[in-house]
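With one protein chain withheld, the remaining protein chains of the complex are depicted in position.
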Amino acid sequence: MNQRVTRAVDLATAAIDAAPARSSIGRRMIGVLQAATANRGARIGLGLVLILIVTAIFAPWIAPYGADQMGAGMSLMPPSWDHWFGTDEFGRDMFSRVVYGARLTIQVGVIAVGISLTIGTLMGLVAGYARGWTERILMRLVDVVFSFTETLIALAAVAVLGPSLTNAMIAVGIAAIPFYARIAYSVTLVERNKAYFSAAYVAGAGHFRLVFVHLLPNIVPPLIVVATLGVSSAVLAAAGLSFLGLGAQPPSPEWGAMLSAGRDYFTQASWIMIYPGLAIMITVLAFNLLGDGIREALDPKQKAKR
Amino acid sequence: GDIVWARDGDIDSLDPHRATSTLSRQVWYQIYDSLLEFDDDGSVVSNLAESWDVSEDGTEITFTLHDDIMCHDGTPFDADDVMWTAERALFGDNPSLTKASWGNVSAVDKIDSLTVMFTLDTPFGAFVPFMADQFTSMLCDSNAEAADFGTGSAIGTGPWKFGSWTKGSEIVLEANADYVNRGRPVDNPGAPLADRLIVRTMPEGQTRVAGLRTGELNVIVPPIQEVKSLQDDEAVEVHVAEGTGQNMFLQFAVTRPPFDDPRARRAVSHAIDKDMAIQVVYGDLVERQYCPISRGVFGNDPEFCKQFDQDYDPEKATELLAELGYGPDNPMEIILATWTGDNRERMLQMLQNQLKQVNIIASIEVMDIGTLNARDTQENNKTEGPGYVDLMGWTWFDPDLLYLLWHSPGAYEGFHTPELDTILEATRTTVDPAEREEVVKEAFKILLEEAGQVPIYTPGWLWLYAVSADTPGFKIGPFNRAQFGAMEAS
Amino acid sequence: MTDTATQAITAPTPDTRETVLSVQDLTTEFRSGKGSVRAVDGVSFDLKKGEILSIVGESGSGKSVTSLSIMGLLPYPAGHIAGGRILFENRDLASLSDREMRKLRGAGLSMIFQEPLTSLNPVLSIGRQMTEGIMQHLGLSKPEARKRAVEMMRRVSIPAPEDRLKDYPHQYSGGMLQRIMIAIAMSCDPRVLIADEPTTALDVTIQAQILELMKDLRDRTGASIVLITHDMGVVAEMADRVIVMYCGRKVEEGPVDKVFAGPKHPYTIGLLGALPVLGQAGSVGDTELAEIPGVVPALDALPSGCRFSDRCRFATDKCRAEDPPFVESDPDHFSACWHTDKLEAHT
Amino acid sequence: MTAAPILELDSLIKRFPVKGRLFGPKKTLAAVNGVSLEIRPGETLALVGESGCGKSTVGKTIMKLHDPSEGRILINGRDIAPLSRAGMKPVWRKVQTIFQDPFASLNPRMTAGAIVGEPLTIHGLAKGAEKDRIVAETFRKVGLRPDQMARFAHEFSGGQRQRLSIARALVTEPDLIVADEPVSALDVSIQASVINLLIRLQKEMGLAMLFISHDMSVVEHISHRVAVMYLGRLVESGPRAEIYRNPQHPYTQALLSAVPVADPSLRGRERIVLKGDVPSPIDPPSGCPFRTRCPIAEDVCATAMPKTTTVSEGHGVACHVRARGLAA
């Protein structure tokens, strides 16, 4: 993940500049997306992500039953016309639960990545800009935390906060901070060594202008590309925690938690376990494809190879 | 041959003073004996002690030991061992975690080599049955010489000798060839039939079932979902523990509306169809519970309790709610909490569904037990917030449990009344069984009428055993005591 | 520690020498997202024995692609030769198998690249990188190959070569690495050395050393050199003959003195005019450098007709409509321009 | 050229700490090691030398992008070495810079107009329409069209970007421009137009310019005076004609002779080809830094650092051997 992402950053930094959009960062990102969708994988990924988002937003309209509605069918019914994904032990419609689960997944992705992206970016930015002691202490700390791997940090966070989906999201978010901080830091170092930064500096620009007008807009876009890949890790990690019972608790239709509950029925009703697992996998796949696609689209070398 | 018994977790310690988990208790029971035992009816009978005597005022209890008991290491078991155990548990620098349950023991005295006397400050009705509990397992004083007692060695007098413990994985127990059964409710007067009893930790339920089917395992704790198919399986016998001492009940945050009003609590009780919920979630594997303490525990009397509880009656519930101003336009919103595991969250989902029928909107919160315990106390200290109901469970072999739970301030600082306090104090000081039963029932009456505690079922954890049919002889004694003495190895 | 060297222009007597490498109508294409682009378009030239032929042109004009095409080292699978022939000692390289081609590379046909540091494997010792080719092509044993390597290093003036064999590239300076590269390329006595901007990454004083060395080697071994550069100065110093490329096309070719004295293509004129020449400056601001307006067009957006037409001050409608042919406008001096006649006055 | 110097460097030293042994003595790298020079209004001084000799470090130190380790930097007679960032602000208005890399020197997230106008905002020189007017005018001055103000940097070619950099440097009407290899990343044809522009602007606006370059031909074309650096030190400096016609230092001579001349008829000329490589500035040779490659080095060169001797008016050289020759 690591190197893959560092590479993504390099490419993104280089190539977002060259992306054919006109004005704002937002439009530039759209330009990147457009470029990315020249890539088949990215198109599939984007399509799946859109489906996921639509599913999450319109869950009540899409799902034929309520997420917790018992007796929607008989319990442990195999997939059928009425219950596409079958029913669980309470006769709840698995399809509806998976659909509602999309909401939680989006929530996990947004909140966890939001936490790590925001805090990580700020830490990296400050460390890269400030230099000296601030830099050394911040980055040393980041290095230390980084060496623990995300799983351990997430576990420690849940151990302290106690198991719940909210805490799992926070834990996953915290765990990924060093990752974003490092990337933000290295991008900041690269950017601040570019001549445009020096030019602004010798034009007499103040700290605020240097950080927020010159550096931030230049480090955010590559980080957003990275965050796309980050969503997949976050979703996976949070589902893992839920699976272990450290995240979402039943009856929450969180996919990891559903898997965890479903495994008791595996021999009798394998569909209870199959569909949530597939849902996780497809979601993660979608973000991976999208992230990879963007990265590849931005990579002039890769492009030339195809 | 070996008997292999697979469970979902490991013991915490071999030392009965250092842990409290059921998983640990089950294993201690194989290694150690207590002074007394429970027979199949849950009555206290003699065991290591061939007789016991309670003084008139109930403060002096004297035990007389059999004179031919041998410890696993070959030393005789006598009054010194009892003294060593009791002093370690009560007066050592690191007393037993369950010290409080022993009552106010002020002194333990060795009368002679086979007689020991416990002196209590105040009479304590639960003391005698407690002497049949695993927490009072009798340890041999030769344990004092082992540096790793509790973690790597354990010397008792029970049917199985401790062999080895690979933590997290398995415990090997060897048959005690010299064992003489003096009180255990099992059909074998002497040494166990099998050579070894291997207790394995296997967290995944499905793999335990698979292991049982392949013959790798002889006794397993089956996942509830699989019980039906195991029961139908010729090659497997499913044993369901009856007197487990465990009970599951609802309790409320009673210090604020709506559940400071008994009517609200009764409404909840009326609204839930306990039988139906049990049926859906557990099938016929758990027993409906009517009393505040579990069936099989002293004082339990379903017929008595039924007079005071609130059976399923949605209309009544609606009525009560209406009295309190709740209705379809103004539904009561509450939190329904429990802790993880054993299908309890499924139970809550049933209750949630039923409460909805009478316009009580419950949101479910499932947390870990530690959080839940803290949360309950916290909820009782809050003056604001939605109503809070908790599906809680406790295990005890004696109605003294009620004292722990409901005598003010109470385990969770929840429901208590001055009247109940007085009665609960009496349950402790009344020693005569018949009189004690009376006071216990008085406590039941208050708890049930006030709906301070709404009993639902007797169930819990590790109370199902699936045993392969080619290794017969397995039995569960009362309070979930697995008996392997008469079991044949494969 | 002095080394002043004097050179006379080895005035080549062309035509009489045999042709070792003949590139005929070479066309190389790159597949890209939307189709393919022609990086080299119909380039031909002959390289005589002992000759130094220079190819010049601005960035992107197709110099490197030409050399990689000859070596058969085009990036796979994007780049491929779409037309033409390359004859090395009268053998058509296209007809060779991969194995035969590998036998040829490094032995008959060598190449060195622009960046000496990245052109050597950072994790293998210099000795190993020097000897492996020798062992491969000359069939020498390891100790023999080492001896040969040491000798080659001595020839390119690496001090204490025995000791430095076990060193790794990062322990060498840029100039030394380029000398090592040359030593490797020359170690199997190639008949042709293709040097793709061998001095662009180096400082002038180092560049002078390297150019000196290459000339010296040519004189000693009689190898032919294709020297690719964008620096007209280097061409003037080194080449016997020069080819000027623009957008994948050859626009001018001729003996070096003729081309410098009387360029026959507006692009060459522009290049020469734009270049400040040492010793020819008046006082500051007196002489403006000639500017070539506009920028080199992208290969997928070439103007119609002459590719230089949109930047050329002589361009007429004809230029914008029709591709000028590559013709001999002077004996041995070729160019592709409709208006060769008009140019004279401007040089 | 008799006006007071606009920039004066007095024994400027810039050392960088280098990662040395963990427990050994702390090492430093003297990128600039005692450089003194001056630039007068309307004058272009070229600073030449090979890669790594410290040219850019001189430029950056003047701009206070690095703090000098020792020595004085006088701008219009005032030492800016001790100034804080705030104190530098008015100085930066009068001293501007142009960088080498046309792609990195413009913020890709800002429009061309915003980039050029930013110094005006920062120094509070102009706002709104007034600012736009000045920016547009500056655009014209450097040969760009004002209608290109709304474009982003990536929409410009390399040469145009360099023009934007120049525009940004000019917009506050500075007295001095430090141009660090402003043309070396450009193709020949584009390079020519930027050089022409710089010469024109310098003349028209009476700018003083420090022109950093490694290209002796370009330098000859653009500068009034030339200073030659080797390993952090000035080895020779003087009026352009003097340096090119009458170089004294063996390094200057070698440098000039090594430049390939685009004239085949000159091939036969005598050339000095130096042996060996530039030593590392971390462990510079004792005495004269050039002695390891010097064709005329003597024993004294290994022991003492030569002092600058005047060859003629404004032409100085730091060489033991030449100094002796000149004295004789």
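Order of writing sets the labels: A, B, C and D. Residues in every chain begin at 1.
In the analysis below, a contact is a pair of C-beta atoms (placed from the backbone, for glycine too) under 8 Å apart; a residue touches a chain by one contact, two chains touch by 3 or more.
Note that contacts and distances are computed from a predicted model.
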Complex member absent from the view - protein name from UniProt, among "Cytochrome (Ubi)quinol oxidase subunit III", "Stage 0 sporulation protein KC", "ABC transporter permease" or "Ring-1,2-phenylacetyl-CoA epoxidase subunit PaaA": "ABC transporter permease"
Which of B:Thr201, B:Gln231 or B:Gln279 contacts the chain that the document leaves out: B:Thr201
Residue, one of B:Ala19, B:Met248, B:Met347 or B:Leu391, that touches the chain absent here: B:Ala19
Residue ranges of chain B at the interface with the undisplayed chain: 6, 9, 11-13, 15, 18-21, 24, 95, 97-101, 150-151, 166-169, 200-204, 206-211, 214, 216-217, 340, 368-374, 394-396, 404
Chain C residues that touch the omitted chain in the full complex: 71, 73, 75, 77, 98-99, 102-107, 110-111, 113, 115, 118-125, 132-133, 136-137, 168, 170-171, 181, 184-185
Chain not shown, touching residues in chain A: 1-4, 7, 41, 140-141, 143-144, 147-152, 155-156, 158-163, 232, 236, 239-240, 243-246, 256, 259, 263, 266-267, 270, 273, 277, 280-282, 284-285, 288-289, 292, 301, 305-306
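One rule holds for everything that comes next: only the chains that are shown with their structure count from here on.
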Interchain centroid distance [CA atoms averaged], chain A/chain B, Å: 45
Interchain centroid distance [CA atoms averaged], chain B/chain D, Å: 87
Averaged-CA centre spacing for the pair chain C and chain A, given as whole angstrom: 50
Partner chain A, residues of chain D touching it in the complex: 60, 63-65, 88-89, 92-93, 95-97, 99-101, 104-110, 115, 118-119, 122-123, 152-154, 165, 168, 172
Contacting residues of chain C [partner chain D, same complex]: 1-9, 58-59, 157, 173, 175-176, 203-209, 211-212, 230-238, 256-257, 260-261, 270-279, 281, 284-285, 287-292, 295-296
Chain C-touching residues of chain D, taken from the complex the two chains share: 44, 50-51, 157-159, 187-193, 195-196, 199-200, 203, 214, 216-218, 220-224, 240, 244, 254-268, 270-278, 292-297
